[in-house]
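Take this structure, written in structure tokens, and hold onto it; I'll ask about it next.
Missing here is one protein chain; the remaining ones are kept as they sit in the complex.
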Amino acid sequence: MPELFHRKLERTAIGFVLAIIAAASVGGIVEIAPLFTIHQTVEDAPDMRVYTPLELAGRNIYEREGCYACHSQMIRTLRDDVERYGPYSLAVESKYDHPMLWGSKRTGPDLARVGGKYSDLWQVAHLTNPRSVVPESNMPAYAFLERTPLEMDDLGQHLAVLRELGVPYTDDMIANAARDAYGQATPDSDFATGVVKRYGEATDVSAFDGVTTDVSEMDALVAYLQVLGRLTDAASREQAAVAPHVGGNGG
Amino acid sequence: MVAQLTSSERQYCAITLILMVIVGVAMAALGKSDPLGVHGVIVIVYSGVLLYLVLSAFYGPEPQEDRQASYYDDPIKVGIALSMVWAVFGMFMGVWVASQLAWPNLAFDAAWSTFGRLRPTHTTGVIFGFGGNALIATSFHVVQRTSRARLAGQISPWFVLFGFNLFCLLAVSGYLIGVTQSKEYAEAEWYADLWLVIVWVAYFILYIRTLARRKEPHIYVANWYYLAFILVVAVLHIVNNLAIPVSWGHAKSYTIWAGVQDAMVQWWYGHNAVAFFLTSGFLGMLYYYLPVRAGRPIFSYRLSILSFWGITFFYIWVGSHHLHYTALPHWVQNLGMTFSVMLLVPSWASAGNALLTLNGAWHKVRDDATLRFMFVAAVFYGLATFEGSFLAIRPVNSLSHYTDWTIGHVHAGALGWVALITFGSIYTLVPALWKRPAMYSATLVEVHFWLALAGTLIYVFAMWNSGIIQGLMWRTYTEDGTLTYSFVDTLVAMYPYYIARAFGGLLFLLGAIVACYNIWMTARGAPAVAVVGDGPAQSDAAPAPAE
Partner (left out) sequence: MDVSHDTLVALAKSWGLFYLIAFAVAVVIYAYRPANRARFNAAKKDILEQDDRPWR
């Protein structure tokens, strides 16, 4: 029976094609399909906020420059990972991340909770010339970010697309995206208050690169780095309640 | 190229290219100062140059001979040439980025030349540019010879080849100007991805129609592997790249997948790009060129069938082994690990089948560097698949993940297996295509072999050392239970290995340059009036030396 079946499949190569699809699709379906109901099982994070327009712009720069090629944003459930980088990452923490930036290589350290670990000033100095603050570093210098003004006019469109994909941006946020991006990097301007109103008290309003008169790509990237790991405190809450469940090979 | 086409076919070519120019103009108009506009200009120039080539030969004499009486080899020749150009480009980029890790100032304070932007030009250049063109070219060759039928199309082979290279060009140029989806091995943006879908559908139809023309009742197993490569890559590519562009005028898009789903989809894609792009297609090469070069049939045909279905079935499950100890559900990680280990069986069956085919012909392996390329490739295939299964085991992965061990493993596969089987196949194919008795210089093939082997070994050993050392340093504790080394301490320990790795890569690049010269001289030395299909029997594909 199977033999006859296969011979027919082979004569018309199309049947053979179907056999390949039948063999190759099952694994993907089995592993991926259940992930769409995963919200039923994962932690809840009612306090989770979305990226501000400036942080989103910074995230896009992080992607554009390929930072993910050398920095992970995924703290594993291993003792040394947790002790080095902080509470292990939860699925919920990247639920608004299109795409996720978990990474696959640590030529540099993990950045999942780098937000707030260093001052804005340190971040700017480090990005401008990493070896000025970490002499042994092999990271490229990103001095050009300071020289490049941030493109802000179209940020509303970015937010609108993300809302279509399920990120809860409001009409108000979309309409004011460019103003909010400007306001977050210029604390003295009239736009600064709007950002806090729309995105919450915890929003980091700062002249990230130290220049208050304009908004550069450096502002955006530092704003993004400073919010990493701080969109929700679900991880520290959960892991403070339960003793860390840590893999057996932490050392 | 154009001389083999009838005048109506030339018209179709011209119309297609004019449409592509129009698409390019639309992209440039919509994109304006966005990188999309730059890519519009690239599309216009690329299509325009091809249009010029078609039009300049438009009124030349039409082919007189019966084209169905011969195989269609012109696209294969061009494919091999493009493959070698991308090889040199991609490997050069590899050496450059490797050097940047040792000497970071080699980025020269420019935006386009930082590690993060150059790294995907290396991966795309070698995987898609070098590997992809080699796969397309050899698949065109194998499907014709094993089906005893000419390709089922005069224009579509060209469309597939030049369309695919346009995709590679858009991808690589995009990274330099900051266009990327940031999905590893799928960095190209939405419009390039859409274009690749069109090209890939054309490739699939061409391949299926050629198989349907076959005079042999049975489809030779190499074609199964090529077909799985074409099909599954299409599915992976489409699902992983589903995205919504910010607008029609933006190069930037947002993937529809988020967080943990995106991680699973991306590594389902990522590992199966390894499986179906870098393994399946190249096993197709192995199952054709190795027996042909050795002059011996494959050791066990049945085993090749079993391993085909094993590889096709098992591979698709294993992507989650890239996400051990992460926020991905535990049971998915375990499935990935289990199937990764089971995958060793069909993988070693393939490697063993190749080696046993050579059993009894070891004198040929000794004397013929081309066959030795394929022999070493099979050995590295066996080693890399063993290492892959090993690294997929959770506790092992906790040490190796995020370190250079992964990079070493990938390059054991990419240099030792993929590139060596490709060079072996190209050295078998080139004299046959250009109707020459042998390569221009057997000595240069030998030189290339030793450069490639030395380069691979230096590279892989350097990365094994650095990866294991760094993984161990990360988890070393002092007696009072605190971490012994800061991250920077572990980075400092890497520098000697980064220098060694760049040197290994350089040797490999030099080998590829030697190969380009050898291929060029072989092609140039072809008889001036080579009538297609008129050469001697393809017995020259079997090695001459020492017999």
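A and B label the chains in the order they appear, each numbered from 1.
Convention: a residue touches a chain if its C-beta (ideal position, glycine included) is under 8 Å from a C-beta of that chain, and two chains touch if they have at least 3 such contacts.
Quantities reported herein were computed from a predicted structural model and do not represent experimental measurements.
J.: Of B:Pro297, B:Pro395 or B:Gly525, which one is in contact with the hidden chain?
T.: Hidden-chain contact among the options goes to B:Pro297.
J.: Which candidate, B:Trp309, B:Phe461, B:Tyr495 or B:Trp520, sits in contact with the chain we can't see?
T.: Only one listed residue reaches the unshown chain, and that is B:Trp309.
J.: Just name the one of B:Trp331, B:Trp362 or B:Trp450 that touches the chain not displayed here.
T.: Answer from the full complex: B:Trp331 touches the omitted chain.
J.: Using the document's definition of touch, tell me which of B:Thr16, B:Gln100 or B:Thr146 contacts the absent chain.
T.: In the complete complex, the chain left out is touched by residue B:Thr146.
J.: Mind listing the chain A residues that contact the chain we can't see here?
T.: Touch with the absent chain occurs at residues 2-3, 5-6, 23, 26-27, 29-31, 33-34, 36-38, 40-41.
J.: For the chain that got dropped from the picture, name the residues of chain B it touches.
T.: 68-71, 144-146, 148-150, 215-218, 220-222, 288, 291-292, 295-298, 301-302, 305-306, 309-310, 313, 331, 432, 533, 535, 537-539, 541
Rule of thumb we're sticking to: only the chains that are shown with their structure count from here on.
J.: At what distance in angstrom does the C-alpha mean of chain B lie from that of chain A?
T.: 30
J.: What residues of chain B sit close enough to touch chain A in their complex?
T.: Touching chain A: residues 100-102, 104-105, 107, 109-111, 114-117, 119-120, 175, 178-184, 208, 211-212, 217-219, 224, 227-228, 231-232, 235, 239, 244-247, 250, 252, 254-266, 268, 276, 309, 312-320, 322-329, 332, 335-336, 339, 394-395, 398-399, 401-403, 406-407, 474-477, 482-483, 487-488, 491-492, 495, 498 of chain B.
J.: Mind pulling up the chain A residues that touch chain B in the complex?
T.: Within the complex, chain A touches chain B at residues 10-14, 16-17, 20-21, 23-28, 30-32, 34-36, 38, 41-42, 60, 63-70, 72, 74, 76-81, 83-84, 88-110, 130-131, 134, 136-144, 148, 154, 157-158, 161-162, 164-167, 247-251.
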